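Here the complex is missing a single protein chain, while all its other protein chains stay put.
When the chains are written out, they are named A and B in that same order, and each has its own residue count from 1.
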Amino acid sequence: MSAASVAGEVMEELDAAVRPADDFGEQLLEVSMGPQHPSTHGVFRMNVALDGERVMKLKPVFGYLHRNHEKIAEQETYLGSMPYTDRLDYFCSITNNWAYALAVEKLAGITVPERAEYLRVITGELTRLQNHACLIGFLLQDMGASGTPLMYAFREREKILDLFEALTGARMMCNYMRFGGCRVDLPAGWLEQARGVVAGFPKFLDEFEQLLQSNEILMERTQGVGVLSKELAINAAVSGPMARASGVNYDLRKVDRYGIYDRFAFRVPLGAHGDVYDRYMIRVLEMRESVKILEQAMKEIPGGPIVDPKTKIRGFRPKPGEAYGRIEAPKGELGFYLVSDGSANPYRYRVRPPSLINLTVLEDMCLGRNVADVVIILGSVDIVLGEVDR
Amino acid sequence: MGQFRDGAANEIGVQCDVQRNLRLDEGLKSELSRQGIFATTLQDLYNWGRKSSIWPLNFGLACCAIEMIATTMARYDLARFGAEVFRPSPRQADLMIVAGTVTKKMAPQVVRLYNQMPEPKYVISMGACAISGGPFKQGYNVLKGIDRYIPVDVYIPGCPPRPEALIDAFLMLQRKIDAQQLTGAGRPRHLDANEASEFAVPEFGAHDLEPPQNPAVWRPPLVQIETAKEAGGDGA
Partner (left out) sequence: MELEVAKAAIEAAVPGCRLEMVVNPSPSAQHSLLMDAEHAVAVATWLRDAEGMRFDYCSNVTGIDWPAKELTEKVKVKKLVDGPNGPEEKEVDEVRKTLVPGFLEVVYHLFSVERRDGPVVLRMRTVDREARVHLPSLTGVWRSADFQEREIFDLYGVVFDGHPDLRRLLMWDEFKDHPMRRDYVEPDDYEYEPTAHDEVLERARQHVIAAGGRTA
């Protein structure tokens, strides 16, 4: 035996001791992102299995804000559930109210007077404006812009919240809709103030565009990231701006034509790639379309009653039956499914949450991408946990 | 110590402890400060430093979180009161603003985060849900108030409370910190080795959290009303 072969054997033994028998490269790192995390838009948790930085598996965990809205609604009267709908998607309380009022009006066959319809459109589109602005602010914060676009967005949001407070008495939980119309009519001077806010909005959007649109970091981080195909979007019932960014031409304001939306001229922006950049751009373009709708509505709003005089408020007992009513909420298709057994409380009260359904495809969009992309993709889905967990 | 006598040798029974004795006359203080001399007690300086830089934890649960974010934004700027940065890690935060409904599924996480915060730490219970379950009190998954498991310093009622209310609560907390005595029986928790600063984390049971509340931290308040009713009083 030569010295070299002995040395070779010793080296082999040492090598075997240092390198374990199983392949180190196949171990996946399991990370729990959330429920407390600066970027998860609420108490949302994702169990992510990583190979280095790449996502191999992603399983969302829900329920951290499950507040039993549906069970409580079975014990409340129909009208008693209206303030609870405020707290579903807590950014957009007015559109939540509208969806619920629409479902009950379908269930009981209640009509809405014209002025109330205009008020619904005006407040609904103002809600859409502030929701999309805040979403862009949060998305940019997730990308690392550390709050500055968010500050700009909240500046505009405060102006709109001032309008809501003057009209309904509350900044966020407006509780504005009633079955057959709205709760309260416009105070004096409200329309002028609203016109001022809406007139200033395009300037804010131009400012945003100037600062963000050609920003290299934004483009690098969002283009081609989190692609959602059109077929999967339809099959997974993805709705709202997220579906339209994948090219699905389905906007409930044009399809169902609920309320008086067929009187307004507005376009539906569609995306070609279905990536995060498209979802961001769709929301910017939708804000411009909302401004157009608002200008038209505020010009045409007629006088008249704001609630159907024949609706029964006390002792409201719809006949037995069921109804599914849905609207184009800022996050997607928000639907309410109500089953009535003839009593004052609903037998079954179901919220169809757009945020939860849109999250069905989160894993598909994130597979193979980096952890940093997961945060941005989640931000572009636009979720609110109050709606996901109800 | 501390009995003063007036000219006729009568006792003006003033009981004061060491710190109060050291309080300087305000007129003397302002006179000195005009001369460029700043006089204070160590306790005042220590408390001033603590209260002026309370860093909250980036922790919002539900709708109240949005009002909390609005409070940090340009119109209701909370940073000018010292809450300059919202820290994402509990290890670097002083204050946990529990903003929103605490569900039973989230409760162990909240208590764990509280345990991870280093002393001195404070809790503000923002909104009706964090105080007592709020409008969702009937819920099977709703914890009826975060004070069942961790001690709370300031409660803010409202659904959601306005940003001004959160600022008011913040100032109330600052006043509370300012009034803390550093020695003696009433000293704050972080200066007392016998006081617990971590609390038991509840577990997920088959039907409810186990335990449903922490008896060291919370007791249901009712007995006084019982006796009034029993004694045939006019009731609550």
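The rule is short, and it goes like this: a contact is a pair of C-beta atoms (placed from the backbone, for glycine too) under 8 Å apart; a residue touches a chain by one contact, two chains touch by 3 or more.
Keep in mind that what you see is a predicted model, and the values were worked out from it rather than measured.
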Residue touching the undisplayed chain, where the options are A:Ile234, A:Ala344 or A:Ala372: A:Ile234
Selected residue (touches chain absent from view) among A:Gly109, A:Gly169 or A:Gly368: A:Gly109
Identified contact with the non-displayed chain, of A:Pro38, A:Pro83, A:Gly224 or A:Gly321: A:Gly321
Residue touching the undisplayed chain, where the options are B:Lys51, B:Lys105 or B:Arg162: B:Lys105
Missing-partner contacts on chain A, residue numbers: 59, 62-63, 66, 68, 70-71, 106-109, 232, 234-239, 248, 250, 255, 318-326, 333, 335, 337, 339-340, 347-348, 350, 352, 356-357, 359-361, 389
Residues in chain B touching the chain absent from view: 104-105, 132-133, 137-138, 140-141, 144-145, 148, 204-208, 212-213, 220-223, 225-227, 229-231, 236
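Rule of thumb we're sticking to: only the chains that are shown with their structure count from here on.
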Inter-centroid spacing, chain B versus chain A (mean Cα positions, whole Å): 34
Chain B residues within the chain A interface of the complex: 58-63, 65-67, 69-70, 73-75, 88, 90, 100-101, 103, 105-106, 109, 113, 135-136, 138-142, 159-160, 162
Touching residues (chain side chain A, partner chain B) in the complex: 35-38, 42-43, 63-69, 71-72, 75, 83-84, 87, 90-91, 150-151, 154-155, 157-158, 171-173, 385-386, 389
